[in-house]
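With one protein chain held back, the other chains of the complex are shown just where they sit.
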Amino acid sequence: MLLHHASWPEVEAYLERSKAVVIPVGSTEQHGPNGLIGTDAICPEVIAKRASELTNMLIAPTFNVGMAQHHMGFSGSMTLRPSTMIAAIFDWASSLARHGFDRLYFFNGHGGNIATLQSAFSEIHADRSLGRPGANREGLQCKLVNWWDFRPVLDFCRETYGSAHGSHATPSEVAITYAAFPHAVKETAMEPAIAPSGRFTDAEDYRAKFPDGRIGSDPSLARIEDGKKLIELSATAMARDFEAFAKQQ
Amino acid sequence: MLLHHASWPEVEAYLERSKAVVIPVGSTEQHGPNGLIGTDAICPEVIAKRASELTNMLIAPTFNVGMAQHHMGFSGSMTLRPSTMIAAIFDWASSLARHGFDRLYFFNGHGGNIATLQSAFSEIHADRSLGRPGANREGLQCKLVNWWDFRPVLDFCRETYGSAHGSHATPSEVAITYAAFPHAVKETAMEPAIAPSGRFTDAEDYRAKFPDGRIGSDPSLARIEDGKKLIELSATAMARDFEAFAKQQ
Amino acid sequence: MLLHHASWPEVEAYLERSKAVVIPVGSTEQHGPNGLIGTDAICPEVIAKRASELTNMLIAPTFNVGMAQHHMGFSGSMTLRPSTMIAAIFDWASSLARHGFDRLYFFNGHGGNIATLQSAFSEIHADRSLGRPGANREGLQCKLVNWWDFRPVLDFCRETYGSAHGSHATPSEVAITYAAFPHAVKETAMEPAIAPSGRFTDAEDYRAKFPDGRIGSDPSLARIEDGKKLIELSATAMARDFEAFAKQQ
Amino acid sequence: MLLHHASWPEVEAYLERSKAVVIPVGSTEQHGPNGLIGTDAICPEVIAKRASELTNMLIAPTFNVGMAQHHMGFSGSMTLRPSTMIAAIFDWASSLARHGFDRLYFFNGHGGNIATLQSAFSEIHADRSLGRPGANREGLQCKLVNWWDFRPVLDFCRETYGSAHGSHATPSEVAITYAAFPHAVKETAMEPAIAPSGRFTDAEDYRAKFPDGRIGSDPSLARIEDGKKLIELSATAMARDFEAFAKQQ
Amino acid sequence: MLLHHASWPEVEAYLERSKAVVIPVGSTEQHGPNGLIGTDAICPEVIAKRASELTNMLIAPTFNVGMAQHHMGFSGSMTLRPSTMIAAIFDWASSLARHGFDRLYFFNGHGGNIATLQSAFSEIHADRSLGRPGANREGLQCKLVNWWDFRPVLDFCRETYGSAHGSHATPSEVAITYAAFPHAVKETAMEPAIAPSGRFTDAEDYRAKFPDGRIGSDPSLARIEDGKKLIELSATAMARDFEAFAKQQ
Partner (left out) sequence: MLLHHASWPEVEAYLERSKAVVIPVGSTEQHGPNGLIGTDAICPEVIAKRASELTNMLIAPTFNVGMAQHHMGFSGSMTLRPSTMIAAIFDWASSLARHGFDRLYFFNGHGGNIATLQSAFSEIHADRSLGRPGANREGLQCKLVNWWDFRPVLDFCRETYGSAHGSHATPSEVAITYAAFPHAVKETAMEPAIAPSGRFTDAEDYRAKFPDGRIGSDPSLARIEDGKKLIELSATAMARDFEAFAKQQ
C-alpha cells in the first residue's frame, strides 16, 4: 500500500497490523549520457512498489532529492546540504513516529546518501539518548538498506556486466529505470566504452575527472529485460527483509 | 520534459532555450475519509505533466512533504517544520540556480505551504539583498502559483460543487487524484454531508474541531470525469502562465 | 497597559483577568521620500496604545525590525532573514506562554512580515503537533491582524486617497506617523506624482523598479488630521477584535 | 537623529558625514516590585536621545528583548535564547554594514546582554576572519558600552545610593525610567529594605533566591530628579565617547 | 610536529614544505569494564605522534568528543549531536584551509564517527559545489582513515585475538591505551568472557543489550606489549599513507 494513495483511516487500520513502514530515498543527479537524472529515486520506488505486492507493506513517498553535491557540475543535478537533509529526515521520522510507527525501513538508491542518512539516524537517537534514563518514550528503529544490497542482485550484476558495471551510472540502475519507463530509453554511444574510476571531492573536481558523469561503467549495456529481472530479484529479497524487520525486537 | 526522466545533456540543451523550470510542491497529509494522503502532491504533479505537453516546459521532481503540522492528529500525515522546509527550498533553488535557471515556477497544491514558501523565497533573496550593491550575481525570480488559482478552475468548482466545495479535502482535489489514479477511488459515506468550517491551531485542536479531517467540504461528490476536466482547465491556464513567466524580465 | 511600563506584580494581576496580549510587529525600512523609516513599527504601536484606552489590554514591546530584505537598496533599511525572525518570534511566544498567556495577538504594520509571521506560528504549533497526542500542554492561539485590515479603515483610505493610495509608502501610513510625531513631517515633491506599481524580487531589483522607494502611492497627500482619524478608526475596531479574541475558545 | 524618524534620503545624507550609528540594546524583564519591565530598554534609549541633541548622532531602533532567561520566573519577562540573539544582532549589523556603516556603537542597558553581545560581535568578525586574507571587504567596528559605564555616573550612584544600589532593579535605573515616564512611578514598600545578593543559574533558582526580583538594591529610593541628573550625566559622557568612536581608525 | 607545540612561524615554515595536516578524531565514551573512556581519542593520537617521527607531518589537536550517543547509558560517556559535530568539523577545516592547508587527513579512532565525518566532508564540499563554476577557490581534499584500516594491523588483531576481538572495547584498542598509559591498566574479570554481539539504536537499547558496554570482545586479553606492536604497525603504515596523500593531485 502506498501511503500517498491511502486515506488516513486506511493507515490507521494498517497500524493495527504493523508498525513498520518503507521510506524510499533517492537522489536527483546526473547519471551519465544515457541515464535518467531521477535514476536513484526511481529504482527504490519501483522495487518497493513491486515488493508491496508480495507482502503487507506500507510505502511512504520517496525522499527524492538527496545528498549529491559532487554532481553539481552537471546540469539538472540537485542536492541538499547534509545538514539540511538531516533536519528533513529528522522531521519525516518524527512525523511517522508520532503515529506509532517504530520500524522505519529506509530503502535507498544512492550511495552518496548513506553517510548522511546514518548521521540522521544518530541525530534522531541522540535526542533520545541525551534524555533521562527511563523516560517514557518508545524505542524507534531505523534501518538503511540499499536496493543492490541483496546477494541475488549482486550476483546478477557481476554475471551480466562484469567489469563494465562500475560505480556510477551503472548499467543495472539504468536498466531498472528503462524497465520502469520504456519511453525514456536513450541511445548514446559511450566514449570510452568504460568510464574512468577514482575518487573525487567537490563538483569541479568530479567533472574534471569524469567528464561525461559516469564512473567505471558502460551503461549502454542497459536492457529493459535485465531491468525487469533486477526489479524482481531485489523486490523479492527486500520483501523478506522487511518482514523480518517488522517483527524484529 | 520531466527533469528526472531527462539526461544531463538534455537539460543542458533545454537551458539553451529557456532558464525557466517548474517545481511542483505538495504535501503528505490526511484528506478526509475518502481522499488520498498524497492529494496535494498528486494534483500539481499531474497538472504540470499535462501542461508540459502543451508547451516547452521542464518539470523538477515534486517536493512531496510540505508544511502540514495541523494534520498530524491523523495517521499517515507527515510534515516538515517551517524552518526545515525553508532550508530545503533554499537548497533546491540554489541547486537549480547553479545551472543557470533563473525563473523558478513553484506550482503548489497545498494552502498550508504558502506562507512557508514565500518565507523561503525571502530567505533566498535576503542572502542576495544583504550582499554588496552591484555584486556580480544574476537576478533570480521565484513565483508561487497554486493549481486552483486560475479563473476557469475557480468557476468550475463554484458551478460544480457550490457550497459543498469547502477548503480542505475538497471534491475538486479528490476528483483530480481519482482521475489520475482510478484504482484509488474510495467510497465513503460522509457524516455530516458537509463538514464544519473554522480556524485551527495545532494538531490536537484541528482534530477536535474536524473529527474526520474535512473542512467545509463534501468530497463524496468527487467524480473522475470532473477531475479530468479540472486537470485540463488548470494545465491549459498554467502552460500560458508559465510561458509568460519564462519570458518576463 | 504597556508591558514595559508595568511591574511584574501588575502583569501577574493582569493574568488573573486575561490571558491575552498584543504584540505590535513592525519593520524598519525606507518609506519613500517623505516617509519615516520606522513607519511600520510606529503605526501598530500607536494604534494599539490608543486601543488600550478603550478596553482591558496588555501591550508587549514592539518587534521593530522585521522582514524587509527587498528594501535593503535604500539607506537605513534593516532586515532579519526569515529564519532569524522565526527563531525570534518563537522565543517571544515561548516567553509569554511560559507565564500563562495563551492568546497572542500579533498586530502587524508591514505586509512583508505576513508570510514569515505565519511561518513562525506554524513553527510554534509544529513543536506541539509533533509531540505525543494528549501531552499535557495547554493550547496556544496566535492571531495575525494588520492595522489596515478593518473595514472602516479600508473605506477611509479608498475614499480619501483613491488610486493614489498604492501599496508601499502609502499616504495613510505616513499620515499616521505624522499624527504621532508632528515634528517629523517632511515636505517633499513627488516625481512622478504616483509611483509605479509591480512585483519585485531582491533589493537590487526593487530599487531598479522603484527608484524613490514608493510603490503605486502619492504620500505627499498625508495629513496629520487624516492620521488621527485613521488611528481612531483602527483602534476602535482593533479593541473590539481583541476583546473577542481574548474570550474565544 | 532617530533612524526610524528619518527618511532614507536623510540617512543617505548622514552617511556623507559619518559612518557611525548607535544601537540601543535593552531587555524586557522584571525589575522588582516598583520597577518597569522595560527599564533596561528605556534607559539607553532615553539617554541616547538626549545625547543626540549634543552631537551629530544617528540612533537605530532599540533592540528591546534581550537575554533574560534568569528572569523568566516573574510574569512579563521575555527572553531570546543566546543563539537567537546572536543571529538577530548578526542581521542588524549586516543590514547597517550594507549601507556603509562601519562604526556600530551598541549602547546597552542590561548586564545580562553583555556576554551574548560580545559573542555576536565575534560571530560577525569570524565570518570575515575565516575568509581569505586580503578579501575586498571593509573593516567593521562594534563597540559595546553600558549606560552606567561612565565615571560621573558611577560616582553619582555611589554617593546617592551607597550600599542600597545593588545590582538588579537598582534605584538609579528605576529613577531614569521615572524621569522618562513620570506617570509610571509606582510606590511600593520594600521588604526587606535592601534585597539579598548572590549568584544564580536558571529562572527557578533566581526566583527562589530573590523572591521579589531585586538583587542587593532598594529601588524605593528612586527619585525623578535623580533620574534626570543621571540621564544628563550619562548622555554628556556618551556623546563624547561616540564622537571619539566615530573618528577612531 | 604537533601544531599545538609549534609556534606560528614554525607552522608558516611547514606550509612552505607541505599543505597536508593530520587531525586525530576520537570519542569520549565507555569502553567496557577495563577500558579507558578516552580510548578512541588516545589511539589515533599516540599512533599519529609515533608516525610523525617517521616522516614530515604536522598534527593538529585531537577532536576528542565525537558522536557517541549510543554510549550515553554508561557514566562518563560524552557525545555531540551529529549536527553539532558537522558544524565543528566545518569550522576546524575552514580554519586550516584559511592558512592554505588543502590536504586534511582525518585519522579516526571511533567507528561511530565515520558517517558524521563523511557528512561533514560533504557539507564542506557542498558549500563549494553550490558556488559558481570556476569560482576562484582552491580545491580541498579531506581523507578519513581509521587507525585499524591497515592490513598489518588487521592481520595482527586476527592472529592475536581471533574471535575475542569483537567490535567495541576490543583488546587491540585497550592494549594501545595501556601501552600509552601503563599506570592506567585495569584488571577486571569479564563475565561472560566474550561479550554478546548485535545491533543497537539509542542509549537505552544499547545498555539493555550490552550490560557491561562491550560488544563481542574480551578486552582482558589486552597486553602492553601488543599495544606497542600495534602502535608501531599502524604508525608505519599511516606515515606512508600520509606521504602519498600529501603528494596526491
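For reference, chains read A, B, C, D and E in written order, and residue numbers begin at 1 within each chain.
Just so we're on the same page, a contact is a pair of C-beta atoms (placed from the backbone, for glycine too) under 8 Å apart; a residue touches a chain by one contact, two chains touch by 3 or more.
Bear in mind the structure is a predicted one, so any value in this text is a computation, not a measurement.
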Exercise. Would you mind listing the shown chains in contact with the chain that isn't displayed?
Key: A, C, D, E
Practice problem: With the full complex in mind, choose from E:R98, E:R199 or E:K247 the residue touching the hidden chain. | Solution: E:R98
Quiz prompt | From C:S94, C:T160 or C:T188, residue that would touch the chain that is not displayed | solution = C:S94
Exercise. Taking the full complex into account, find the residue in E:V25, E:I42, E:A115 or E:I215 that is in contact with the omitted chain.
Key: E:I42
Quiz item: Out of D:A20, D:I59 or D:M72, which is the one that touches the chain we can't see?
Solution: D:M72
Exercise. Quick one: say which of D:R128, D:R158 or D:K247 touches the chain that got left out.
Key: D:R128
Practice problem: Mind listing the chain A residues that contact the chain we can't see here? | Solution: 129-133
Self-check item: Missing-partner contacts on chain C, residue numbers
Solution: 91, 94-95, 98
Quiz item: Which chain D residues touch the hidden chain?
Solution: 67, 69-70, 72-73, 79, 81-83, 86-87, 112, 114-116, 118-120, 122-123, 125-130, 133-134, 139-142, 201-205
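Rule of thumb we're sticking to: only the chains that are shown with their structure count from here on.
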Quiz item: When the Cα trace of chain B is superposed on that of chain D, what is the rotation angle, expressed as a multiple of 5 degrees?
Solution: 120
Quiz prompt | Between A-E and D-E, the pair joined by more C-beta contacts | solution = A-E
Practice problem: Farthest from chain A by Cα centre, which chain is it? Let me know. | Solution: D
Quiz item: When the centre of a chain is set as the mean of its C-alpha atoms, what distance in Å lies between chain C and chain E?
Solution: 54
Quiz prompt | Distance between chain centroids, defined by C-alpha means - chain A, chain C (Å) | solution = 46
Exercise. Quick one: which residues in chain D touch 2 or more of the other chains?
Key: 91, 95, 98
Quiz item: Which pairs of chains touch each other?
Solution: A-B, A-C, A-E, B-C, B-D, B-E, C-D, D-E
